[in-house]
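There's a structure below that I have some questions on.
Left out: one protein chain. Kept in place: all the others.
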Amino acid sequence: MLGNFGYIGIFLILSLGFAILLILLPPLLRLVGIVPKKPNPVKTSTYECGMEPVGTSWIQFKVQYYFFALLFVAFDIQVVFIYPWAATINQLKLFGLVEMIAFFLILIIGFVYAWRKGVLVWK
Amino acid sequence: MFKTEPIMINFGPQHPSTHGVFRMRITFDGERILDLEPVFGYLHRGIEKLGESKTYAQIVPYTDRLDYLASMTNNHAYVLAVEKLAGVKVPERAEYLRVIMAELMRIASHLMTVGFLLNEMGAFMTPLLYMWREREKILDLFEMVCGQRLTYNYMRVGGVSQDIPDEFMPALRRFIDEMPGFIDEYEQLLAENEILLARTKGVGILPPEKAINCSISGPVLRASGVKWDIRRADPYSIYHRFDFEIPTCQNGDAYDRYRMRILEMRQSVRIIEQAMAETPDGEIRTKVPAMLRPPKGEAYGHIEGPKGELGFYLVSDGSPNPYRFHIRAPALINLTMFRDLCIGNLLADALIILGSIDICMGEVDR
Amino acid sequence: MERPYDSNELDAAEGAEIEALRQACKEPYPDPVQWLDEDIERSVLVSSVDYIIDWGRRFSLWPVNCGLACCAFEMIGLAASRFDISRFGMELFRASPRQADLMLVAGTLTWKMAPALKRIYDQMPEPKWVVAMGSCAISGGPFRDSYSVVNGVNLILPVDVYIPGCPPRPEALMHGLILLHRKIGKETFLKKR
Partner (left out) sequence: MTTPLPGEDVAKRIGEHLPDAVTDFDETAVFIRDQDVLDVARFLKEAPGLEFDYVTSITAVDYREHFEVVYHLTSIKNNHSIVLKTRCHQRDNPRVPSVVSLWQGADFQEREVYDLMGIAFDGHPNLKRMFLWQGFPGYPLRKDHQSGV
């Protein structure tokens, strides 16, 4: 009888194993000769619609991009918390629902604040 | 706030939303466009030079490959110019067949314009596949008449190459009966779609006097409120016999250019309906020598193509091939004010403006 | 409007690159059927591992969309709902060459476009195949004696399958792609190493 943490352990091993396998697969296949290896200087150059890129992309760009990323991360974390909640919704009867609504409200306040400040509108 | 530096990115020849191999060097400050430099020539095949060493009949296939989305109207424009130069009379039946084919081609070309415009707006492939379904029906009609799907080579100096088979008229009848229903379907799906409204309303506004000054033609000009359509302003062929109106919109933004295509499709259906009813029997081509030698002189014939005023300027020195063969490409000239419309807008708007102008690189680069 | 680049200088550089490529590409690339050693070409023994790998590659070819001219619309017609090529697992036309393994050159290649096309081909990961669609891509087609057209894409790239037609009908294009599938099916790896 493995107990709960046993299952989590197996799950951890499987997911890590799968991730590592994916990372090691191309070099492995290259060794065996299935993936052809023909290095080519142009192959590693940046793709810009078939043209040579001009200038560097290491420039001072607008700080607004950062706000988009920030809002995305906030709502991405929210989704991460929704999955386990949705999975166990029937155990946590009414309490779970109220809890989730409160969680939503907190995030919506942040979103409305960002909206009011006009952060997402590209100036 | 913080100082930002501009960066130049190539919207190069190989890009999904540049309608072929059109290239732009865009200078950005974040998402805002500071400057845009169009670069042409990636599909320049030198058709005008090749035309000078071909006879008048051999040039017709070249005109198919000019605006490859509207080959039938290219043939029509070229053939009208040569008939004006050589003074050739065209039998009645051929005139009616030409008008039917030209208007069918206009519908197919407008379908492609709206389809790809929505493709760029993010409705990836769905509206395009809907509109491609109608285009396949039109291509079947063309295939019935001249055996080809894209480069028809259907019209000849003095008439048309082949007569229509018997099953053409019933098939055209079926298509004409269904088409308004499909256009309503598009209107219902698209006209009030808030994404479409948000992305195109007030984007790329082209004032009428600037449009005239930039010698814009076609739906783009009429979307800015200028009522100028060659079929009414300078009627060629038998367009004076049909009654259809020239739709115009008022504020000349991308949404109006989209609506212009929908309205023009309805008018084209009306023209085809009238032309079908009055098509007489009889000759489909007057006898014209293969090595046609038009008299010395020049002629400029123009028609209202789906993209705008498509003109052919032919100079003849009496020999079987033209001394000079110039094509007035509406798509190239419609791009004159593209740079001014894009500066100050966001990148996403620039692609919508390009899509609403609707260029076809075969005609732009020739 | 201050531009972070000088357009004349860029034009001159690109012009020089085009001119260099034009002088360099005089005779066509050999068609890549040579990767099969001559002696085993006739009796190609494809082991089961090869068979599986070829089967996987054959039916998941993603073309990079380099539609240049009229043939592009027959290619899109093929991807549309009537002549559906997603039955062969090819419905995704990738815009970036990084995620594509088939270059379907559809249309007239001009000398000004040639360096761009060659760069896109080089930026595609191995294994990659090239299909020359339409008589313009095969030999310059109706524009063969023009001053600015490359007389055949095989001057620039090694081409696997040539599909004649101007433009070829979607059925002809499909037949060409099936030929390519058959060609991919004969590739072997383990024996070569």
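For clarity, chains are labelled A, B and C in written order, and residue numbers in each chain start from 1.
In this section, a contact is a pair of C-beta atoms (placed from the backbone, for glycine too) under 8 Å apart; a residue touches a chain by one contact, two chains touch by 3 or more.
None of the values given here were measured: they were computed from a predicted structure.
> Going by the stated contact criterion, tell me the shown chains that border the hidden chain.
B, C
> Can you work out which residue in B:F168, B:F182 or B:Y300 touches the chain that's missing from view?
B:Y300
> If I consider the whole complex, including the chain that's not displayed, which of B:A70, B:M112, B:V203 or B:V226 touches that chain?
Checking the options B:A70, B:M112, B:V203 or B:V226, the one contacting the hidden chain is B:V226.
> Out of B:I26, B:M112, B:I164 or B:C214, which touches the unshown chain?
B:C214
> Which listed residue, B:E304, B:D349 or B:D365, touches the chain dropped from view?
Residue touching the absent chain, from the options given: B:D365.
> Please identify which residue in B:G41, B:P127 or B:G204 touches the non-displayed chain.
That would be B:G41, which touches the missing chain.
> Residue by residue, what part of chain C touches the chain that was omitted?
Counting over the whole complex, chain C touches the hidden chain at residues 7-8, 11-12, 14-16, 18-19, 111-112, 145-148.
> So that we can see where the missing chain sits, which residues of chain B does it touch?
40-41, 44, 46, 48-50, 210, 212-216, 226, 228, 233-235, 300, 302, 309, 311, 313, 315, 323-324, 326, 328, 332-333, 335-337, 365-366
Note that only the chains that are shown with their structure count from here on.
> Just give me the whole-number Å value for how far the CA centre of chain A lies from that of chain C.
34
> Please work out the Cα centroid separation of chain A and chain B, and write it as a whole number of Å.
Their C-alpha centroids are separated by 44 Å.
> Quick one: report the Å distance separating chain B from chain C, using the average Cα coordinate of each chain.
29
> Would you mind listing the residues of chain B that make contact with two or more other chains?
Residues 5, 7-8, 12-15 of chain B each touch two or more of the other chains.
> Would you pick out the residues of chain A that each touch at least 2 other chains?
In chain A, residues 49-51, 54-55 touch at least two other chains, as defined above.
> Would you tell me which residues of chain B are touching chain A in their complex?
1-5, 7-15, 23, 29-32, 346
> Looking at the complex, which residues from chain C come into contact with chain A?
Checking each residue of chain C against chain A gives 4-5, 10, 13-14, 53, 96-98, 113, 115-117, 119-120, 122-123, 125-127, 189-190, 192-193.
> Quick check on the complex: what are the chain C residues that touch chain B?
It comes out as residues 1-5, 7, 10, 64-70, 72-74, 76-77, 80-82, 93, 95, 107-108, 110, 112-113, 116-117, 120, 142-143, 145-149, 166-167, 169.
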